[in-house]
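Heads up, one of the protein chains got dropped from this complex, but the rest are sitting where they should.
Chain naming follows the written order as A and B, and within any one chain the residues start at number 1.
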Amino acid sequence: MTALSAYLQVPAKSISVDSLWLVGVVSLASGFQLAGFARRVGEARKKYKVYPPRVDGDEGFVRCFRAQQNCLEFYPIFLVTTWLAAIFFHQLPAAVLAVFYILERESYFTSYSRDAEARRKPFYRTVYAIQGLALLAALGLFNVMVRQLCGRNLIQTIIDVITLPI
Amino acid sequence: MTALSAYLQVPAKSISVDSLWLVGVVSLASGFQLAGFARRVGEARKKYKVYPPRVDGDEGFVRCFRAQQNCLEFYPIFLVTTWLAAIFFHQLPAAVLAVFYILERESYFTSYSRDAEARRKPFYRTVYAIQGLALLAALGLFNVMVRQLCGRNLIQTIIDVITLPI
Partner (left out) sequence: MTALSAYLQVPAKSISVDSLWLVGVVSLASGFQLAGFARRVGEARKKYKVYPPRVDGDEGFVRCFRAQQNCLEFYPIFLVTTWLAAIFFHQLPAAVLAVFYILERESYFTSYSRDAEARRKPFYRTVYAIQGLALLAALGLFNVMVRQLCGRNLIQTIIDVITLPI
C-alpha cells in the first residue's frame, strides 16, 4: 500500500520543477508535432498548387488543412487538461495519457490526409485521452477543494482508511 | 483594513496548488465548454449536411462554425490573462471574471448560431471580461516588477500608507 500511497501523493503545496518535468517533455514534443503538421500543410500546398492566402482547392489539400485545423482546435483543451492533471493530480499518469493523445493525433492526421472517413477511429481515441486527463484533473482539483473548504485531505484519508487493516 | 490587506496580499514567492485551484476549476470548465462547442458544430454538420472536410454551405452551419472559430481564437488570450491574473494578482477576482467570460461565451455561441447580428452584445461583454483580467494581470506584474527592480512591494506599501491612521 505504500506504493499506492506514494503514487497518489497529495499534491505538494508549492509547484516544483521536479513534479512537472515529465509533462514539460511531453508538451515540447506536442509543440514539435504541431510544427510538423504546419510543415506538412505547407508541402500539401506545393503538391496541390494551393498558394496562400487561398485555403480551398483540391480536396487532397483541404483534407490535410482541415486535419491540421482540428488538431489546433483541440490543442488548448489538450494542454489545459494535461497540465491541470499534472499540477493537481500527478504528472506520471498525465504524461502517459498525453503521449497516447499525441500518438493518436499523428495517426489522425495521416489518416485524414488520405481519406476523410478514416479520421474517425483515431479521433475518438484522442477524445478518450482528453476525457481521462479531465478526470484526473477533476479528481485532483476536488481534493484540493475539499482540503481548502473542509480542512481535510480526501485522498490521504481514503488511503489511511484502506491501509488501516494492513 | 485587515480584510483588504489579506485580500490584496503580495503574491507568495512560490506558486502553490492552493493559490491556483479556483482558476484550475474554471479552466477545466472552459475546456468542457470548448468540447461542447465542437460537438454542437458536429451536430450542425449533420443537420445542414455539410460533411468534412467541407466548411462552407448553408449559412446556418457557417454561423455555428464561425462562432466556434471565434471562441477558439480568443481562448488563448482568455487563458493567458486568467492565469497571469491568478498567479501575479489573486485567483479569486480572476476566477470571477473568468466565469463571467465563460457564461457570455455560451450566450455568444447560442446567439451567433441563430443570427449573426445577435452575436455583438455578448461578444463585447467577453471583451470587457478579458480587459478586466488583463488589468489584474498588469497590476500584479507591475507589483512584482517594482519589487524586483526597486526592492519595494508596491501593494504592501499602499496598504501600509492607507492603514496608517487606523
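Everything below uses one rule, namely that a contact is a pair of C-beta atoms (placed from the backbone, for glycine too) under 8 Å apart; a residue touches a chain by one contact, two chains touch by 3 or more.
These numbers come from a predicted model, not from an experiment.
Asks: Would you indicate which residue among A:Leu20, A:Val127 or A:Met145 is in contact with the undisplayed chain?
Replies: A:Leu20
Asks: Provide the residue numbers of chain B that touch the chain removed from this figure.
Replies: The list for chain B reads 11-15, 59, 62-63, 65-67, 72-74, 76-77, 80-81, 84, 87-88, 112, 116, 119, 130, 134, 137-138, 141, 144-145, 147-148.
Asks: Suppose we count only contacts with the excluded chain; which residues of chain A make the list?
Replies: On the side of chain A, residues 14-18, 20-21, 24-25, 27-28, 30-32, 34-35, 38, 51-55, 68, 72, 75-76, 79 touch the unshown chain.
Keep this in mind: only the chains that are shown with their structure count from here on.
Asks: How many angstrom lie between the centres of chain A and chain B, each centre taken as the mean Cα position?
Replies: 21
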